[in-house]
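I'd like to ask you about the structure that follows.
Here the complex is missing a single protein chain, while all its other protein chains stay put.
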Amino acid sequence: MMRELFNFHGGVKPETNKAQSTREPIVVAPLPPHLVVPLHQSIGGTPHPLVQAGERVLKGQRIGAADGNVSAAVHAPTSGKIVAVEPRVMAHTSGLAMLSVVIEPDGEEAWMPLYPSNYRSMQPDEIRDTLRDAGVVGLGGAVFPSHLKLKGARDKRMTLILNGAECEPYITCDDMLMRERAQDILRGAQIMRHMLGAQDVLIGIEDNKPEAAQAMREAARALGERMDVVVVPTRYPAGGAKQLIRVLTGIEVPHGSRSTDYGVQCFNVGTAYAIHETLNLGRPLISRIVTVSGNVERPRNYEVLFGTPMSHLVKLAGGRPDTDRTIMGGPMMGYLMPNPDVPVVKATNCVIAGSRAMFPPPPPEMPCIRCTACVDVCPADLQPHEMYWFARAKNFGKAQEYHLFDCIECGCCAYVCPSHIPLVDYYRFAKTEIWARERDKAAADSARERFEFRTFREEREKEEKAAKLAAKTAAGRQTAEKKAVPAAAPAGDALQAAAAAAQAEGTVATPSAPPQPATADLSAPVAAETAPAADPKKALIEAAIERARKQREAVSPKNTDNLSDAKRAEIAEIEARRAKIREMAKTHDEDGAS
Amino acid sequence: MPGSHTLATVAPRAVMRRPWKSDLNNSPYVRKPASVQSVMLRVLLALVPGIAAYVWYFGAGILVNLAIASAAALAGEAAMLHARGRPMGIFLADLSAIVTAWLIVLTFPPIVPWWITAGATLFAIVIVKQLYGGLGQNPFNPAMAAYAITIVAFPALMSQWPHAGVDFASQLDLILGGERTLDAITGATPLDALRTAMHSAAGTQTVAQVLAGGTAFGLFGGRGWEWIAVAYLLGGLYLWQQRIISWHMPAAFISGIVVVAGLLHLINADQFAAPIFHLLSGGTMLAAFFIVTDPVSGATTPRGKLIFAAGAALVTVVIRTFGAYPDGIAFAVLLMNICVPLIDMKTQPPVFGHKDD
Partner (left out) sequence: MLSALLIMALGAVVLGAALGWASIKFKVEGDPLVDKVDAILPQTQCGQCGFPGCRPYATAIAKGEADINQCPPGGEEGIRKLADLLGREFKPLNAEHGVEKPKSVAIIDEATCIGCTLCIQACPVDAIVGAAKQMHTIVAPLCTGCELCLPPCPVNCITMQPIGETVETWKWKYPVIEIKPAEDKKAA
């Protein structure tokens, strides 16, 4: 069947260098002496450690629990002893250390009890929770938690796209996975199709992988599934999710939108395989296929446990002595590793040992001559030379106007630049700088708001005090004798109540949210006032002020006008709870006093 | 080398942080073998057929000028790079100064005195290019700025062209500052000849009559000029095939000339020359493939390129037909150079996923 294919703008055709690593089948990498499993391996929250040093773990045991919904759990890749839970250098260019679980394997590979589940009898939410807790994330490199993408759109005809394009040079892990485990990939795709309610399933494979395409076609036939294997022209970056969606369906998913809204969802073939393992076999994600290539004697694909040091793999493949760098990913988008021993993580599709001879340093950077070679190859239809200009001048507003954040950092522009400008470095610099500034700005804005509110509050309290004092002097003149004695008792009560309220709110108030005016209103200043009030006369005055203030608040709440009914109900509920706490605190205090 | 490591000896946690200023670059680690030098070299190569045709029709004097201009360009570039504290080797080797020098020579009369060639080249390199920041920074096309200033300063010398077939010795003599009284040797360019004839005839002669009568004219355009133009076209097609220039600029420039000249010709065929004459006379073909396509001072968006080149074409024909100068390409290009930031800003193409906005 011939399918109409669409085209994406630009792209380049670098030397693919894939043949070297496809000669041998996938082999399981032997256990290294230590596994260092970072907890943060996916987009989203960093999982909480569930184990401590000294504990024994089984293969597949959860060692990090997902932090919220946008996160994915982490598991022990093998059985053994936890040596440490401490920060270790991450597989990240920064060279920063993050909390990791260090496991000393016992060599027994003793699995946890595995519970395969029948996805057809499960609720979608249940399946998503299972996937999150099995740590399934996108294995194409973006490591976005997969369960978040597996939501159908009710009113849309959904198309599921399996990404087997694998356009980066050197990398062949998807290719080999498709050749050897095509049926299991498609079993995973069945689950995805089921969850998305997808009518069409398209498997995009670049035309330089005919064996993989053939294997996938046969597997689809064997499973009796209607899934179309679509061979797409080899052109980097055809394997970019957005580019592949465009090629297969003609749909362009803009930056910042979800592809579900456009009726498509795209997953890496490795992710499909992981989903199959999770649900049909009950195994969490603890390993992946990793291409080891570059400056090694025997490039090939390994099935690698997460936490395996990259140097272990390079050694297995026969790293040559002039290797001077380790690259995670391909030569177009891959990242330099801070040292050769950083662990393989979920994002590691390829480990390239590099040398100066293999990746010579670029010739000296020349000025941009505006030749627009970068424009011609940009798959996101950007104007890279303009973005470069603004990023270099640190004119970030302008850089964003030229759609800096639509840049997928594919590296095509830098690949063709005759002036050898490290264009992508400028974009990465500008992007992280903009994010940092946005964070700073948000923090400053929130600090300003809180400071202004505090100033306003202090101002108001001063006024209230003055008013109260004036009122009291006036009243005092009239009933000076009568009031003097009995006033002491209620004043004491009010004092206690105020202290209790402050205490209650101080502990109840949620720290993360900026304080609600009504709450903040009471807590800090009341505490401030009550603390030094040892002098009974002072206490008298303050208690009176407090009483008057409460009265006024009861009569005319300042910031609660024009509220919705729901809000009103919520406030009433909070007030009721507060009153109860006050009551309890009061009795408690009295008990304590007596 | 500090970056190298043997796999066995590096203990975990030994290297906490890759020193940023290490000499390892970030991705991409592979690059297409492209350089400014190779781009400029291919531009020079593409000019060779035109130069050959030039020599064939107008003699080898041009070669002397090419040598003078190249030397002046390199000297000026070197002096300015030194003054600005820039590395000299790579910037001299990028060949961009040579391209500017050759374009100046190819737009100037081949028998112009050597000091004009040298002065104009120095002006282009020192003032128009280096003082604005050197390679890639100049807002104006250096060759065209040099042409414009020279034709304003020395209008007479800039409009004397040798007749076809003038021998090398007398050309050399003229270049080296010889006496210029020989009408037998020098004459006007076809565009100039047509203009002068039309002005002096003041309506008594039609274009067709002038073209049939003058010795400066050939089959379609100027004698000799038309074949030089064809050679430039060949060179331009090579550049297009090499993807050094896109089709936008030449196409828009040529069709702009055809449309504007064609409209005028349709209005009054007696008064205005046919489009083919405009195409094959003066610097049209050189401009279409080598001058308006200058990336540094031109527009960069696809639509912007079309507007830039079409605008240049319009101004060129208007100046040729109604202005005081025989050829208006230099002024047209400079005028459009000024508009480039605006054109680029207003013609940003939609980016991926935002095409419906």
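For reference, chains read A and B in written order, and residue numbers begin at 1 within each chain.
Definition applied: contacts are C-beta pairs under 8 Å (C-beta built on N, C-alpha and C of every residue); 3 or more make two chains touch, one makes a residue touch a chain.
Note that the coordinates shown come from a computational prediction; the quantities given were computed from them, not determined experimentally.
J.: In the full complex, which of A:P124, A:G152, A:P233 or A:P367 touches the chain missing from this view?
T.: Once the missing chain is taken into account, the touching residue is A:P367.
J.: Considering the whole complex, which of A:Q52, A:S257 or A:T432 touches the chain not shown?
T.: A:T432
J.: For chain A, which residues reach the chain that was dropped from this view?
T.: Per the touch rule, chain A residues meeting the hidden chain are 40, 90, 92, 94, 96, 98, 364-367, 394, 422, 425-426, 428-429, 431-433, 436, 439-440, 443-448, 450-455, 499, 502-503, 505-507, 509, 511-512, 514-515, 520, 523-524, 527-528, 530-531.
The rule is simple: only the chains that are shown with their structure count from here on.
J.: Could you tell me the distance, in whole angstrom, between the mean C-alpha positions of chain A and chain B?
T.: So the centroids are 53 Å from each other.
J.: Which of the residues in chain B come into contact with chain A in the complex?
T.: Residues 1, 3-8, 10-18, 23-32, 34-36, 38-39, 87, 90, 94, 96, 133-137, 243-244, 246, 295-296, 298, 300-301, 344, 348-355.
J.: Mind pulling up the chain A residues that touch chain B in the complex?
T.: Those in contact with chain B are residues 8-9, 12, 14-15, 34, 36, 88-89, 93-97, 169, 242, 246, 252-255, 257, 309, 311, 314-315, 319, 321-325, 327, 329, 331-341, 354, 359, 361-364, 366-373, 375-376, 379-383, 385-386, 402-403, 406, 411, 414-420, 422, 424-425, 428.
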